[in-house]
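A single protein chain has been omitted from the complex, and every remaining protein chain is retained in its original position.
Take a look at subunit A:
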Amino acid sequence: MGIQDLIKKLENELDEVENGSLTPETSIRDVEWWSSMHALVIIALIDTEYDVAISGADLKTIFTIQDIFNVIQEKKKNGSN
């Protein structure tokens, strides 16, 4: 998987986001529509699409799309799921 693939999936999943508007540097928490519900939507997406479970502790380390991508890569590498 590449980060562009993740971005495409996030853009499809989140109603508030227009296609082509997300970059690896986008800070997901700084957008005005962000809520805890969005966190769950993203966790569900990552679980379904990449078979990776993001915990509450992981979530605290995530600010940008790049952070999400790194956590997925890390977990895939460690086979920690």
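Miscellaneous remarks
Criterion: a contact is a pair of C-beta atoms (placed from the backbone, for glycine too) under 8 Å apart; a residue touches a chain by one contact, two chains touch by 3 or more; residues count from 1.
Definition applied: contacts and distances are computed from a predicted model.
Entry comment: the absent subunit's protein name, as recorded by UniProt, is "Ketoacyl-ACP synthase III", drawn from "Iron-sulfur cluster-binding protein", "Ketoacyl-ACP synthase III", "Dipeptide transport system permease protein DppB" or "Gas vesicle protein".
Listed for subunit A, the residues touching the missing chain in the whole complex are 15, 33, 35-41, 43-44, 47-48, 53-56, 59, 81.
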